[in-house]
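Step one of this worksheet: look at the structure below.
Here the complex is missing a single protein chain, while all its other protein chains stay put.
Right, chain A next:
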């Protein structure tokens, strides 16, 4: 059984679920918010010079700082609950797939939706800027091209910085039947991040839930390189740990 077949099967399970709507709405909140907030004299003033750079930076601040982490918390919970709510784990576990294929295909689905969120968010930022230009040409959006050489690495960073957090949330989500637990853990750690940020506390570079926020704020730029390595390292460690727990479980389904 190939991982691709199982991945397709997992994607099919999300059809007609709230995951797709959540992805679109979550990705659209910041672009719509920016469109509203910059459609003013003050806003237009702020966009002078390099409108796309400012627009994308603000979009990343709201998205990576707030909406993407919350999206991941909900996404990981919903995807796991699709099995729990339908009593479907036992059917999955008694199908001819290796436990590795089952585990990693589910993990890939989570990563697929996170990438969809990030790509859609950035695409909608472009649309939002274009719409703002049509409403108010003084914003100058269509007179400048976005600096893709700078923006594309930022988009990749946004993804890498949530890798650790998404892995932990994924692991908690599939391990515990109670959906409150992954949501609670995710929310509490996000609040901890906010407290750390408020006091510029040290240690943010070691705290995986803070990485996305670190990458979204210019004030924490210095932590980014360490956060990137930390995120990948935590992801590998937690993925291995949760996979071991998944495989070694005495009771499956």
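One rule holds for everything that comes next: contacts are C-beta pairs under 8 Å (C-beta built on N, C-alpha and C of every residue); 3 or more make two chains touch, one makes a residue touch a chain; residues count from 1.
Assume contacts and distances are computed from a predicted model.
Peer 1: Quick one: the chain not pictured, UniProt calls it what, "ABC transporter ATP-binding protein", "Fumarate reductase iron-sulfur subunit", "Alpha-D-ribose 1-methylphosphonate 5-phosphate C-P lyase" or "Methyl-viologen-reducing hydrogenase subunit delta"?
Peer 2: Checked against "ABC transporter ATP-binding protein", "Fumarate reductase iron-sulfur subunit", "Alpha-D-ribose 1-methylphosphonate 5-phosphate C-P lyase" or "Methyl-viologen-reducing hydrogenase subunit delta": the hidden chain maps to "ABC transporter ATP-binding protein".
Peer 1: Please pick, from A:37, A:94 or A:178, the residue that touches the omitted chain in the full complex.
Peer 2: Residue touching the chain left out of view: A:94.
Peer 1: Residue by residue, what part of chain A touches the chain that was omitted?
Peer 2: Counting over the whole complex, chain A touches the hidden chain at residues 1, 5-6, 8-9, 12-13, 15-17, 82, 85-91, 93-98, 250-253.
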